[in-house]
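A protein chain is absent from this complex, but the other protein chains hold their places.
Every chain is named by a letter (A, B, C, D and E) in the order it is written, and numbering of its residues begins at 1.
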Amino acid sequence: MQRVDGRKHNELRKINITRNYIYHAEGSVLIEFGNTKVICTASVDDKVPPFRKGTGEGWVTAEYSMLPRATQVRNVRDINKLKLNGRAYEIQRLIGRSLRSVVDFKSLGERSIIIDCDVIQADGGTRTASITGGFIALMDACSYLLDKNIITEMPIKNFVAAVSVGIVHENKLLDLCYEEDANATVDMNVVMTDSGQLIELQATGELSPFSRDDLNQLLNMAEKGISELISIQKNILLKG
Amino acid sequence: MQRVDGRKHNELRKINITRNYIYHAEGSVLIEFGNTKVICTASVDDKVPPFRKGTGEGWVTAEYSMLPRATQVRNVRDINKLKLNGRAYEIQRLIGRSLRSVVDFKSLGERSIIIDCDVIQADGGTRTASITGGFIALMDACSYLLDKNIITEMPIKNFVAAVSVGIVHENKLLDLCYEEDANATVDMNVVMTDSGQLIELQATGELSPFSRDDLNQLLNMAEKGISELISIQKNILLKG
Amino acid sequence: MQRVDGRKHNELRKINITRNYIYHAEGSVLIEFGNTKVICTASVDDKVPPFRKGTGEGWVTAEYSMLPRATQVRNVRDINKLKLNGRAYEIQRLIGRSLRSVVDFKSLGERSIIIDCDVIQADGGTRTASITGGFIALMDACSYLLDKNIITEMPIKNFVAAVSVGIVHENKLLDLCYEEDANATVDMNVVMTDSGQLIELQATGELSPFSRDDLNQLLNMAEKGISELISIQKNILLKG
Amino acid sequence: MQRVDGRKHNELRKINITRNYIYHAEGSVLIEFGNTKVICTASVDDKVPPFRKGTGEGWVTAEYSMLPRATQVRNVRDINKLKLNGRAYEIQRLIGRSLRSVVDFKSLGERSIIIDCDVIQADGGTRTASITGGFIALMDACSYLLDKNIITEMPIKNFVAAVSVGIVHENKLLDLCYEEDANATVDMNVVMTDSGQLIELQATGELSPFSRDDLNQLLNMAEKGISELISIQKNILLKG
Amino acid sequence: MQRVDGRKHNELRKINITRNYIYHAEGSVLIEFGNTKVICTASVDDKVPPFRKGTGEGWVTAEYSMLPRATQVRNVRDINKLKLNGRAYEIQRLIGRSLRSVVDFKSLGERSIIIDCDVIQADGGTRTASITGGFIALMDACSYLLDKNIITEMPIKNFVAAVSVGIVHENKLLDLCYEEDANATVDMNVVMTDSGQLIELQATGELSPFSRDDLNQLLNMAEKGISELISIQKNILLKG
Partner (left out) sequence: MQRVDGRKHNELRKINITRNYIYHAEGSVLIEFGNTKVICTASVDDKVPPFRKGTGEGWVTAEYSMLPRATQVRNVRDINKLKLNGRAYEIQRLIGRSLRSVVDFKSLGERSIIIDCDVIQADGGTRTASITGGFIALMDACSYLLDKNIITEMPIKNFVAAVSVGIVHENKLLDLCYEEDANATVDMNVVMTDSGQLIELQATGELSPFSRDDLNQLLNMAEKGISELISIQKNILLKG
């Protein structure tokens, strides 16, 4: 099977990361996974949630949203429906957990970093782009805190990146674009560290159940993709 | 390590399913996983969502909520915060996807079944109890439609059940109670069919990344638990 | 006239009260008035409303809600309409006033008790069941505070219970079930103490005005019913 | 005991009704019970609620609100809290039921009349002023429909008015002003027709239970007040 | 062209200001611009917004709303739509800015004055009536603070009033009523002080662009009207 954009089954889309994209934010990137474009900003806040108060430890949280015309059909803004949609809740909770997994909250100290992921153009994989780009924004915000001597130690313990894999017309594919995603019978999002450990795994076979063997093959493919994404992250950060 | 309630590592809690618990509903159960108690009702509705209109196919959706004092500390009701909390959104989307995976929507015809899962007492595993109990309520609602000759064929293709597994103090455990869940470094919810296929897999290692090997051992344990839950479901339904 | 369930005009439905129904709560019951089933929990909270702060006196408040399928036709959840419905507001204010009327707030001290009344199956009389059952939950929460030496004196001064009466096809009936309630031209809810005093009286003749004489006959019937309900409450509490 | 404004125990405050107060509305009054001032408008709407559609019968509903500075301390507007307060819900449901009780919905035909009661200055008794004034607005809206030949028969079957009574420092008083109301141990709102029948009775003894004898004496007093209010209504309407 | 109500092109409607209209408020008026009637109250509040805390300076803010039947067609209340409508937001921000422009916040001290403008009958020009009447309420609230020795100096530096002007069927008109406003191609609201300076100018030619020359002629007309309104304000305040 030929993929819609001519890629190989286990090939990522073109990844582009523009650092310092929003000059107000302590960390910010425009990340592109092919046609998917997400602005990720990291904002440092002196406050922590109630359960952290007085512990000396910080917190990292995420918010995810789409511009109304990030998609083929325009979406009514959440505020006009007075509801954050369920999908956005699910995704921002995933982003938050993924990024927190690599943070040493003692080193961060009693402050929060909020990662805002705003999709300006969507073509599949917005949550994995958000995690991968959000990580760079988070790193840059931590470097900012180090540079200003607000903290004394880099609180990020590992690199983290995410990618989607899925089964489309019985083919296992890496980094699905929207058209592929819409035809996938099995859809899986994988978050891993640079030490090859799993952070999050969300697999769904709503349209067709899948076997343990399928799972393993998809995980192999995801490992390859994430390892490439982490190389890109490392290159970008090295350029400083 | 001794589990807090004396169970073996791969042992389910006592499972109890009371059918026809709410006499208004087309299907309803009170399901208990130990101290966790959830009322699941299945309501037949003549309407379908816009994307199903005119297709001749039906839909299954789920809603999940907790009574304010289902937990140790009382929760403010969503309506008093004017927000459905993110956790509930995430869970009800999971329940909906899981149950839809075993439904033949052509046989169901252009109607909806709404599965309401209301937790009256929570002690860990409320989402897996909701899926396992929601399946029985769904079956009973479909039997009701068959009995009334509204449909001519049972639209349920497979049994489906769910269980949690996790790593607590480096022990891999099946069906975590709240105290275990609060101490888990890795937490995983698994949904499978009676043919041993995976439907959903949500694993999170926010507090500690995990290896592919950990994943496989946890999946083995989940398979055992789900197979026992499906036996219980089958016995209950046989009793008619 | 024969009543739909064969009862005498001045006969209560079968009343069932299961104490300690939710193990997290300081007080809790499942109360059944025939097919009407309500879970009432009493939660102790260290905070008081602003108008009580610094007074040394406590507060009791109530919340009332129905599960979506507690009724013949499924109700959309309040949170999905972003509105607590007017009927629920009216009922929870009634429950709160009724229970507060028998509390000595000095003895309770500067803390709140929140009575949650969640209807899991509705067949008429949910508000009177909520008051009657909420009273037991309130008593149990106060006993808990006494046992823990948090307070030194039982703050409950009287027993309180409630019942509905109404005129259906010109018959005066006690404790209306849903079908009777739907056909009532006059509908009245009465709350009284064990000393035979009135706490609340809400009578409505929207479909047919009523005379002072009707009112007196209905009150006689309600007095009888409430006196029986208070006997049941006393027996339950004696069993400890 | 001397009343704060020098009235006799069973004396109404000065009642003032200005008809046609808002020139856009089909019916409208400014009603004053002493310092309590309420604008009541009646708006004819071609639509009916879903449960009336196709029945040929109409509907009457009410909404109640206060201007922010109708009270001694300014109230935050509901819209800024995103919640209609429970008290307003309770009151507008009472006004709606009271006015519907005297309407022949067949004669009204399949249309709605909405009674808006907006309190511009509050000094106790706002709900009873709303019912008493809302009735005149409703009558005028019906006369408008008759005059325009939209309906052929006056759909109002009886006059209806309302008054508060209560026990203050052990004195039974008619038509309580705010200061009296704030000190009442028993508070009761009574709605009656010109044929001396009861429509609604809401009595609350939150601060002190009351006897059947107290109830009867308060009802006698209310009957007297309502009969005077209905005389005033009749005079106003005669003047055309 | 004859105006609909027979006025000259540059003639105001009959202006009526009733002071001390709501006896609870520190300042209050009923202001009438012809058939347009607005209740303006000024409420003193000890709190200030966060950006004023600790500065020793006060704040003035405004809220604007319409009763449902202030207009020809009844408006659904904001609370029932859970949204303050955009028009109200725009107007209340204009009123707030206009009144703040003449206040010396040092003299006012660290407290707020909230101006509530509630339109009870609308016939065009509600925002200009709100500013003109709100100013009197504000003055009276400041006099109240002076009289009570809460402040020592009148914090109002200038008089301020507002009027609408517009182009209707190519005629430039002062103080448009609703029917004129609905036919205006250019619509302009002007706020000025008694020293002839401009505070706010909002001109819109949505239906037809306009020239600099049109603008100047309309401003001349507005100046005349505002000067007359300020005379009326001064007379009213002199009468004490």
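Heads up, the rule we're going with is that a residue touches a chain if its C-beta (ideal position, glycine included) is under 8 Å from a C-beta of that chain, and two chains touch if they have at least 3 such contacts.
Computed from a prediction, not measured in an experiment: that's the story for all the values here.
Within the full complex, the chain left out of the display is in contact with A, E.
Within the set A:I15, A:I31, A:V48 or A:L84, the residue that contacts the chain not displayed is A:L84. Residue E:Q202 is the one among E:N183, E:Q202 or E:S231 that touches the chain missing from this view.
Looking at A:R69, A:H169 or A:R212, the residue that reaches the missing chain in the full complex is A:R69.
Taking the complete complex into account, residues 82-84, 86-87, 89-90, 92-93, 97, 100-101, 158, 192-193, 195-207, 209-212, 214-216, 219 of chain E touch the chain not shown.
Against the chain not displayed here, chain A makes contact via residues 22-25, 28, 35, 39, 41, 43, 45, 63, 65, 67-72, 74, 77-80, 82-84, 114, 116, 118, 120-122.
Just so we're on the same page, only the chains that are shown with their structure count from here on.
Counting steps between touching chains, the shortest path from chain B to chain D takes 2. Any chain touching chain B that also touches chain C would appear here, but none does. Remark: chain A and chain D have CA centroids separated by 59 Å (rounded to whole angstrom). Note: centroid distance chain A to chain C, computed from Cα atoms, is 50 Å. For chain B, residues touching at least two other chains, in rising order: 82-84.
If the chains shown are joined wherever they touch, the resulting network is a simple chain of contacts running from one end to the other without closing.
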